[in-house]
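Note that this complex is displayed minus one protein chain, with the remaining chains in position.
Moving on to chain A:
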Amino acid sequence: MGPDSRNRNPEIKYTKIFINNEWCDSVSGKTFQTYNPATGQKLCVVQEGDKEDVDKAVKAAREAFKLGSPWRTMDASTRGQLINKFADLVQRDIEYLCSLETLNNGKPYNESVLDMEGAISTIRYYAGWCDKIHGKTIPIDGDFFSFTRMEPIGVCGQIIPWNYPVVMLSWKLGPALATGNTVILKPAEQTPLTALYCASLLKEAGFPPGVVNIIPGYGPTAGAAIAEHPDVDKVAFTGSTEVGKLIQQAAGRSNTKRLTLEMGGKSPLIVFDDADVDKAVEIAHQALFANMGQCCCAGTRTFVHESIYDEFVKKSTERASKRVLGDPYDEKTEHGPQVDQEQFDKIMNLIESGKKEGAIIQCGGKRFGSEGYFIQPTVFSDVQDYMRIAKEEIFGPVQQILKFKTMEEVIQRANNTHYGLGSGIVTENIDKALMFAQSVQAGSVWVNCYDATMAQTPFGGFKMSGQGRELGEDGLKEYLEVKTITIKIPKKNS
């Protein structure tokens, strides 16, 4: 489908709650509004899930997880086939999904295409793992035979954010289903539409009823109900650190459910004086501005060596000024709106603080256009570590460029934060690259690139950016419960 035939008005087919492969209204009868952030206009209403709907979904998921159920007695390889089938259907409907994602989230259509391709990759990656999840036999002391079974944990609550709706769904469903769990997924209230469409594809693919249930709704109601539920065995959450803390507390208050958290970041990107400045400027630009800055691992503290600082600032400003904002369906658009009014206000507020605290605004800093939630790509130079824009997660198109002298200094400053999600270094020198990679406290370190994360590579946070890992083989562990079986035998031989 060429750019001329991009569907700007995809038909919204699914707006109800998905439980047991059926669509139902909310128990309360309430609905909530969804919006197009490029225009601010209303799109449609969606059934609003709350505690009672979560209870229904947990019941269905628990039933689907019962010993002897179709899901529990299915060959692991057949689970893989179902997951691959789901990937096939996402591929089949990729254009529709791209349209819907762009409509509800505001990201440029081109970006939605990349998102869908990434999601399909992730789903296929995990399909391949299903029948390769190994326990061990163990040389225990004594006349025993001992082995471990890697079992699914059970009913998993998955709370996903609005910045990469389908990608986040794939990161969560992939490992959870590959390991044989049943799931209750709550998409963000801003962006429920593509998740609900995916639910229809899961049903079409042939997943048994109750294996995946999707409850659209709000965090403090549906999300909290999941985090507090005594019959949910594990919660996986991606979102802000503030809410992640509440979820860990809710887990402890209720049933000490297992937890993985993917939270915020203020990731450092270091540019050394031996870097190719033009390449470094482009890497740093994309590291910040991709997805309108709405990326947990965005490179939001760009540390530039003092000897190339002025040139770097000048070129970064030129690059940001050239960034194309506009209709996200337009081929040429690089940059869409922020997701909603609340985010827009928060970002503008932090921009003001940058000005007040004495950073120099090189470009941008204002609203773009008169409809939707667009913000001009903004570049601050002469940023100091103590400024709010250097410490707090902005989650918007605002770049901070700071100056540094030495490796020891920049490692210390890079680590001087409660966050620890991503990091990057641009240099040609092997010692610098390896020392930095070793020393920075971050779950991902990118060298001469940024945001290069694929289905194969584990992703997650040090410190208060999160706990646990998604993607890769390590992503599977978070969804498994180890059972040790030790059997007495008459006489042990090695």
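Keep this in mind: contacts are C-beta pairs under 8 Å (C-beta built on N, C-alpha and C of every residue); 3 or more make two chains touch, one makes a residue touch a chain; residues count from 1.
The rule is short, and it goes like this: contacts and distances are computed from a predicted model.
Missing chain, UniProt name from the options "Retinal dehydrogenase 1-like isoform X2", "Hemoglobin subunit alpha", "60S ribosomal protein L5" or "Glutathione S-transferase": "Retinal dehydrogenase 1-like isoform X2".
Contact with the omitted chain, checked across A:Gln91, A:Ser121 or A:Asn429, is made by A:Ser121. Checked against the full complex, the candidates A:Gly128, A:Pro220 or A:Gly252 give a single residue touching the omitted chain, namely A:Gly252. Here the missing chain is touched by one residue of A:Lys172, A:Lys315, A:Lys403 or A:Lys463, and it is A:Lys463. The chain not shown here touches chain A at positions 67, 121, 136, 138-142, 144, 146, 148-149, 233, 241, 244-253, 255-256, 258-259, 261, 263, 411, 418, 433, 437-439, 442-449, 452-460, 462-464, 466-467, 469, 472-474, 477, 481-488.
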